[in-house]
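As you look at this complex, bear in mind that one protein chain is not there, while each of the others sits in place.
Showing chain A:
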């Protein structure tokens, strides 16, 4: 038996691109921006701190009697660098204290929608610069956790108004954060009502169905859609149960383990957001929400230019704009955010 004399070298090696990309990604890191929308006391800060397993934000709710009641929705972004196994993420959590907390909540969503659109506008502006950065800083909101009130029968009027607007500009994930006062039957009935109402109002949630989806993606997405809204329990507290340390809540009648799938959907939510759909959240923000924004902005700029050209040609006064001004000015020199909700 002589050694084979062939040296055909059929293996090319382009499959190593995944490792090359990974190395680049590790060096660069990535941005993740999440906005929290819900009344105070719904468990927003506890949930976010539980999902990322660190104390990222403090609750903005009224604690002492001397604290003044907020009259409008404020936008409070907090940015931190997190690292896991060499992968760095610049995580920005945007809290919205004051949302839904007044007697009259008309328009309480306006600052939230404005913030999300402003991030799209800022990105577009940077992208359109003649000398733009090699890597454009991404402050666009990749996910919005929308907090539902446990115990309501379904969506409240405020929820419908806000969800309609939010789903047009970002990926929305509805959750019930303090679901430890709902029995399993109540949760099931609540989820069913919510799904019916969302379908009736044609409110589209992430993950979106796409014809490109592979079969296993379809199956996973279907199982996610079954769970929505996620009924979760969050906790930053570590308690001891029968010698074991768990993260949970100790009630007078039992202990809730937030990682127990029979107790809450917490594990499913975390895996969905971070372990299976994280890159989708970022990609879909760019390819769907940002693209829609970009298209409508550029169209408006084009029309405005055409109107001005027509006015200049006819020698008359500059025309009064017949529609809303584009958010990104034509010269793209100065960013002037305008309310466009």
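FYI, a residue touches a chain if its C-beta (ideal position, glycine included) is under 8 Å from a C-beta of that chain, and two chains touch if they have at least 3 such contacts; residues count from 1.
We take it that contacts and distances are computed from a predicted model.
**Q** Name the omitted chain as UniProt records it, choosing among "Elongin-C", "Alkylglycerone-phosphate synthase", "Cell division control protein 11" or "Dynein light chain roadblock".
**A** Answer from the record: the omitted chain is "Cell division control protein 11".
**Q** Among A:152, A:210 or A:271, choose the residue that contacts the chain missing from this document, as touch is defined above.
**A** A:152
**Q** For the chain that's not shown, point to the residue among A:18, A:85, A:262 or A:279 touching it.
**A** A:262
**Q** One chain is left out of this view; which of A:168, A:197 or A:213 touches it in the full complex?
**A** From the options A:168, A:197 or A:213, the contact with the absent chain belongs to A:197.
**Q** For the chain left off this view, which of A:9, A:131 or A:183 is in contact with it?
**A** A:183
**Q** Using the document's contact rule, name the residues of chain A that touch the chain not shown here.
**A** 39-42, 59, 61-67, 69, 101-106, 149-161, 178, 180-181, 183-184, 193, 196-197, 199-201, 249-257, 260, 262-263
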